[in-house]
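What follows is part of the complex, with its chains left where they were.
Every chain is named by a letter (A, B and C) in the order it is written, and numbering of its residues begins at 1.
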Amino acid sequence: MPKTLTHYDSSGRIRMVDVSGKPPTPRRASASALVKMTPRTLRAVKRNPKGDPLEIARIAGISAAKRTAELIPLCHPLWLSHIDVQAAFNKHGVVISSVVSTTGPTGVEMEALTAVAVAALTVYDMCKAIDKGIEITDVRLLEKSGGKSGTYRAR
Amino acid sequence: MPKTLTHYDSSGRIRMVDVSGKPPTPRRASASALVKMTPRTLRAVKRNPKGDPLEIARIAGISAAKRTAELIPLCHPLWLSHIDVQAAFNKHGVVISSVVSTTGPTGVEMEALTAVAVAALTVYDMCKAIDKGIEITDVRLLEKSGGKSGTYRAR
Amino acid sequence: MPKTLTHYDSSGRIRMVDVSGKPPTPRRASASALVKMTPRTLRAVKRNPKGDPLEIARIAGISAAKRTAELIPLCHPLWLSHIDVQAAFNKHGVVISSVVSTTGPTGVEMEALTAVAVAALTVYDMCKAIDKGIEITDVRLLEKSGGKSGTYRAR
């Protein structure tokens, strides 16, 4: 893994990484986030009678992954072959996870992270009338594979 | 503060909150996030010779706040009178904070939270070549004021 | 109701309507569309075991309404106070309807129509693996109120 900040040139100026010479290869990344809430808030959120409150968060995460390059200034615009976002209750709140795949010259870590971050923000939006103290935490890369830097797995 | 999920109708279906009857009033919200990194990663990020690595994160956060309604499905499109995003090193990594203001019929909590989340993702993007284990944590609302539900302050 | 094409100037060139002098007033519009499918396709769509196949169409419609001014060249960018999209099975397929509200100097007919059109396209997308012959039909304005031209109701 490189040990320098690739997003800066030798004079310290911000720059996009040039992937012009790199051949397209299959790449995958997964990420997760936790929307942390009190047991009382969690019970109120689950009590919603009929709908699935997490489905809209999943859709928002999938849509956001497609727009990563519009949000993160130095990300490359990519086409994506798959985006999956899951959302499930656990005892601390809502756990969000994502898997994003492409065949391209650069990885999809930012797409996976953007998906979980926006899905988590959407959960906050839908629950904020009950509790504004809900926190989004543990937004992190779980795994990435493909590309020259090989496979990364979070400890 | 309401104790029900305003984003669901009586049959449990997801819905946007109707703010048609509400008069425009001044509203403000602030939020924060932490991009947590190891001391070693933090030293490497700070060593960047000349540029200001946090300035691009601030810009990304400001730009993202303007697009909140595109990212969060049930958010109302609003005009915003001010967006400020700050980013600073502390001993745990990079602390991001935002303040967003509007005069409108609904609050700007989601705009403030979206700003810090995307600024934090941008910091991750710029540092991921050094350390993919960086985490985004403590994304939370610090304060909101204006509107019928009054002022909220995080403990 | 005016009997001339307001989107053309006196030389026949396309132009945006100037609403600079008009005071903001409450406005509302509703529209509907039908996603027409064969009885056999309709049965297959309904057989989906657990999820609600129409919920994603509703979300897509709400999101699209917010982006009407990006899609329709001569539409004014507006803020919207409410967007509701409903989707339900009837014997011909899926009926989509929308209601959009604003307080502004121009109406929201295009927002209401864009919402139902994109929701209907989303239903098509989710069912096209079963039947590519599904049609979107009867996309029309049901009602509009507010503004100088008053109330319109479809016969």
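In the analysis below, contacts are C-beta pairs under 8 Å (C-beta built on N, C-alpha and C of every residue); 3 or more make two chains touch, one makes a residue touch a chain.
Predicted model only: the values in this text are computed from it and were never measured.
Of 6 total copies in the complete assembly of this structure file, 3 are presented in place.
The working rule: only the chains that are shown with their structure count from here on.
Chain centres here are Cα means. That of chain A falls 31 Å from that of chain C. A separation of 16 Å divides the Cα centre of chain A from that of chain B. Residue positions of chain B with contacts to 2 or more other chains are 13-14, 70, 73-74. Looking at the complex, you find that chain A touches chain B at residues 1-8, 11-14, 33, 44-45, 48-51, 53, 56, 59-60, 63-64, 67, 70-75, 109-110, 113-114, 117-118, 120-122, 124-130, 132-141, 144, 152, 154-155. Interface residues of chain A facing chain C in the complex, by the touch rule stated above, are 51-52, 55-56, 59, 63. Per the touch definition, chain C reaches chain B in the complex via residues 26, 55, 58-59, 62-63, 66-67, 78-84, 101, 103.
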